[in-house]
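Below you'll find the structure I mean.
Every protein chain except one is present and positioned as in the full complex.
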Amino acid sequence: MNIRSIRKRITGTPASGTSSDFGLGNKIARKPGTRLINNDGSFNVIRKGRSVFAPYQQLVEMGWSQFLLLTVGAYVLVNLLFALLFLIIGVESLANVDIGGPLWKRYLDCFFFSVQTFTTVGYGSVAPIGITANALAAFIALFGLISVAMVTGLFYARFARPQRLILFSEKAIMAPYGENGGRSLQFRIANKRDSNLIKLSARLVLTWLEDDRRHFAPLELERDNVPLFPLNWTIVHPITKNSPIYGWTKQNYCHRHSELLITVDGYDETFAQSIHINNSYIHEEIEWNARFEPMYFEQEMTTELHLDRIHHFSFLEEE
Amino acid sequence: MNIRSIRKRITGTPASGTSSDFGLGNKIARKPGTRLINNDGSFNVIRKGRSVFAPYQQLVEMGWSQFLLLTVGAYVLVNLLFALLFLIIGVESLANVDIGGPLWKRYLDCFFFSVQTFTTVGYGSVAPIGITANALAAFIALFGLISVAMVTGLFYARFARPQRLILFSEKAIMAPYGENGGRSLQFRIANKRDSNLIKLSARLVLTWLEDDRRHFAPLELERDNVPLFPLNWTIVHPITKNSPIYGWTKQNYCHRHSELLITVDGYDETFAQSIHINNSYIHEEIEWNARFEPMYFEQEMTTELHLDRIHHFSFLEEE
Amino acid sequence: MNIRSIRKRITGTPASGTSSDFGLGNKIARKPGTRLINNDGSFNVIRKGRSVFAPYQQLVEMGWSQFLLLTVGAYVLVNLLFALLFLIIGVESLANVDIGGPLWKRYLDCFFFSVQTFTTVGYGSVAPIGITANALAAFIALFGLISVAMVTGLFYARFARPQRLILFSEKAIMAPYGENGGRSLQFRIANKRDSNLIKLSARLVLTWLEDDRRHFAPLELERDNVPLFPLNWTIVHPITKNSPIYGWTKQNYCHRHSELLITVDGYDETFAQSIHINNSYIHEEIEWNARFEPMYFEQEMTTELHLDRIHHFSFLEEE
Partner (left out) sequence: MNIRSIRKRITGTPASGTSSDFGLGNKIARKPGTRLINNDGSFNVIRKGRSVFAPYQQLVEMGWSQFLLLTVGAYVLVNLLFALLFLIIGVESLANVDIGGPLWKRYLDCFFFSVQTFTTVGYGSVAPIGITANALAAFIALFGLISVAMVTGLFYARFARPQRLILFSEKAIMAPYGENGGRSLQFRIANKRDSNLIKLSARLVLTWLEDDRRHFAPLELERDNVPLFPLNWTIVHPITKNSPIYGWTKQNYCHRHSELLITVDGYDETFAQSIHINNSYIHEEIEWNARFEPMYFEQEMTTELHLDRIHHFSFLEEE
C-alpha cells in the first residue's frame, strides 16, 4: 500500500488548494442525482450513531404546532401524575371533593385541583387540608412557576431566532451579458420585509461530479456585497475566460450533475444579529437564454417593489 | 434587439465600478423630487405583491400604542369567545352564577369568570362545576399562561431593539475649509445619551440625477471613524480636486436633485449590539457659506455638551 | 476674519492626522487638573439641553437598589390609584367589605383587593360584584400581567448587560526595560472570574496639554492582544526613540497634565457578547522606578492566580 492511497483514505478534508468547497469535502454525494443543499437551506446529510441530548435546541428548532402540542401534552401529563399522588394521599385531604364518588370522578377532581394549583389560578372551591396535601400543592405551584419560566424563555428564543427573510428566485438563469455575445449566470434575491437587512454579501461555488470525485470552483461575482438592501439584488457571475465554467453547454451542466451552492450573509437590524442563508440551484433549476423581468417600478413620489415578480423571467430567441 | 439593450433591461444591479450606490441601483427614483431615504432612516420604497406572514416582526416593530391596544383587544376578544363556550355548556356548571338571569347578564358572568381564569386570578367566587367546565377552565388557564409567556418575550424583544440614539444636525452645511479658500461639506452628530456608543464609522455617498439615470459617488471623509463618542462628531468631506462635487454650485445641487446619503455604524454597549443608522440630506437641507457653532464648553472640572445646540449654525458673509 | 481662524472655530473635529484622539477632539478639557476619563470608565462630560426620553435605557442602567425601590413604589402607587377607583364605584360592589366602616378602612380594603387582583393572587375572600367592579378587576389583572412581563424583560436586560469583569492595577508604573537602561510604561489587568473572557485587545493613547491645546499620541505596545486570558496580562509600552514620550521626566508628565487613556476590547463567552472597557491613569497614578511583583504561582498540579496581588509593586533603588 503506497503512501498516496493511504493518505487519500486518511484525510477527510481535501488537499490544499481546494478551500472553495465550503467545507463539504470532495467525497461527499458522489452518487449522481444527489443534492448537496436542500431547498430549505439544510444539508442533505443524516447524522447517526449518537443521540445528542440537547432538549433546548430541539425545543427551539421544532415547528410551532409540534411545540404547542408538546406544551399541552406535558401540561396534561404532569397534572395527571400529580392527581395520582393526591388520589394516593386520599381525597379527604381536599376540601369539597366528594369522598364517596366513583374512582374516576375523584381522579378527575384531583386532576382539576392540580391544574388550578399548577397554573396558580387557585379558585379555592377545592383547597388542600392537612400537611401532606398542602406540601404537595406547594410543590406543584413552584413546579408550575418554573415551567412557565422555562416556556417563557423558550418562546423568546423561538421568536428571536434568525428568520429566513430572503426570497430567492425559483430559477437561476443563463443570460446574455456584455457586448460580445457573452453570458452570465444570474439569480436574484429580495428582502421579504422592510429595511431591516443590511450588509449583505454573497458567495457562489459551483460543484460537479467528474472522475468519481466532487469538484468545487468559486464563481466570481460582478458585485459580491451590498451595504443596504431596499430593493432586489441580482447576483451575477459573468462567464469570462477566467470562469471555471467558460464554454460549458447545457448538456455539460446536466451530465456533470452540477449544483450551484450559495451562501448569503447579512445583518438583521430588528434582532441585532447576523444572518446566514444557504441555498442551491441544481442544473434542472437553471434556465438558458432567459432574462429577468423588472420587479420595481417608479411611482409619483416613491418606488414600488413587486415581490411576486421575483420569479418572472422570459426566454430570449436564440441568436 | 442588440445585446446591450437587453442587458440593460435584464440586470437590476448596475454594471461593475458603481459599487458606491449602497445597493440602490441606478434606476431607482428617477423622478425629480423623489427622496431615496426618509427622515426616519427608512427607504422610500413600497413593498407589494406578497403578504409576508411574519407576525413576530410586526409585533416587535409596531408602535407602543398600537401594540398595547392590540394586547388589550386580543385579551377582550379571546375571553369573549371563551365566555361563549361557557354559555353553550350552560351557566349551571359555574357555581354562584344566577341561572335565571337574562342572557347578557349570564354572558357577562361567563366573561368575567373566563378573565379570572385566563389571568390566573381565580377568586373562586365563581368556580367551575363538572368535567366540561373544569376542562375548559384548565385549557383557558394554560392559554393564559402561554399568552403571558409570549407577551413577555415580545416586551423584551421590543425593549432590546437597537435604538436610534444618534442625533443628526437638521442641516448639512457648505463651510469654508483650509487655507486656500477651499470648502467642505459638513454635518454633525451627537450621542443623545451617555457613553454607551463606541466604534462609530460613517460613510457618505452623493447621488444625483443626470441623463435620466441616478449617479452615485462616495465622498471621502477627513475622518471616517471615532473609537469613542463622548461629544459631538462633525463629519467633514473636504471638497478637493479629487472630490466628485468639486466646482459644483448651489444651482448644480438643486438642478441635479442631489441627495447626500449617510450610513453610520457603531456598537451600543448597553445592549451589546451593533447599530446602524441611515439618514440623508436633500439639496434643500444643505446650507451654503455657514459654520456650526460650538456645542460643548469647558467648565471648572468637567465639559458640558449642549445637545440643543447641535442644529445651531451661522451664515458667513460672502467673501 | 481670515479663513484659518474661521475654520478653527467651525470644525469640532481636529484636522487630519490626529485620529489618535479616540474621538475626543483637541479642545476638550483644557483646564489643568481636569480628568478625561473617570475611574469607573465613564467620560468626564455632562450632557445638557435636551431631556432624552429613553425610560428603558435608564431602567436598565440604574443601580439595583434604585430599580427595586422604583418597582415597589410603582406597585404601591398603581394600586392606590386603582383602590381610589373602587372607592368611587362604591365598596358595596366588593363582597365581604364592611360598607359601614370608616373611609380609610374602606380605602385600605380596596387597596388590598386591588393588590390581590394585580398580583393575580385572588384569594376570593374579597370578590367583585356587578359589571363595573368586575370590569375594573379584569383590567387590573391584565395591567398586572403586562407589568410583570415588563419587569421580567427588564430583569433579563439588567442581568445580560456587559459586566465590568476586568481588574486594573491601581497604578501604572515606569519600569526598567531591556538591556540598555531603557524604560517602559506598564500596567496590568486580570480577569476577575474564570475563563469566559477571550480575544482581548488593548489600545493606549497619551494625552497632554501644551499651548492651550490637548495633544494625543498613540503608544505602541509590546503586545496588543491576547487570544485567551486565564492569568494576568501586563500591558507594556517600551519607551524607544520612536515613542512620543521618549525623554520625558516625571516633571514633564506632571506639568503637561498628562493622562494615559486606555481602551480594552474583548469577548465575554458567558453572555456571548463583546465587551469594551475604558480606563485612564493620570500622572499622579504613575509610579516611577517600580516593578510589579508576581501574582501567580506554581502549585503541585495547577497554577494559582492571586487577584489581590494585582496592585502589588515595589520601588527599585535608583541606578
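We call the chains A, B and C, going by the order they appear; numbering starts again at 1 in every chain.
Please note the rule applied: a contact is a pair of C-beta atoms (placed from the backbone, for glycine too) under 8 Å apart; a residue touches a chain by one contact, two chains touch by 3 or more.
Computed from a predicted model, the values in this text were never measured in an experiment.
A.B. asks: Which residue, C:Asn26, C:Asn44 or C:Thr71, contacts the hidden chain when the whole complex is considered?
C.D. replies: C:Thr71
A.B. asks: Quickly run down the residues of subunit C that touch the omitted chain.
C.D. replies: 68, 71-72, 75, 79, 108, 112, 115-116, 119-125, 148, 151-152, 155-156, 159-160, 163, 165, 167, 175-182, 186, 188, 192-196, 198-200, 222-223, 225-236, 267, 269-272, 291-292, 294-296, 298-309, 316
A.B. asks: Would you write out the residues of subunit B that touch the absent chain, in ascending order?
C.D. replies: So the residues of subunit B touching the missing chain come out as 120, 122-124, 152.
A.B. asks: Can you name the residues of subunit A that touch the chain not displayed here?
C.D. replies: Output for subunit A: 3-4, 6-7, 9-16, 19, 22-25, 27-31, 33-35, 41-50, 52, 54, 56-57, 60-61, 95, 116-117, 120-124, 127-128, 131, 134-135, 137-138, 141-142, 144-146, 148-150, 152-154, 156-157, 160-162, 203, 263, 271, 273-276, 278.
The rule is simple: only the chains that are shown with their structure count from here on.
A.B. asks: Compare the contact pairs of A-B with those of each option in A-C or B-C, and report the one where over half match by residue number.
C.D. replies: B-C
A.B. asks: Quick one: report the Å distance separating subunit B from subunit C, using the average Cα coordinate of each chain.
C.D. replies: One centre to the other, that is 26 Å.
A.B. asks: Starting from the mean Cα coordinates of subunit A and subunit C, work out the distance between those two points in Å.
C.D. replies: Once rounded, the distance between the two centres reads 37 Å.
A.B. asks: For subunit A, jot down the residues that touch at least 2 other chains.
C.D. replies: Counting only residues that touch two or more other chains, subunit A contributes 120, 122-124, 152.
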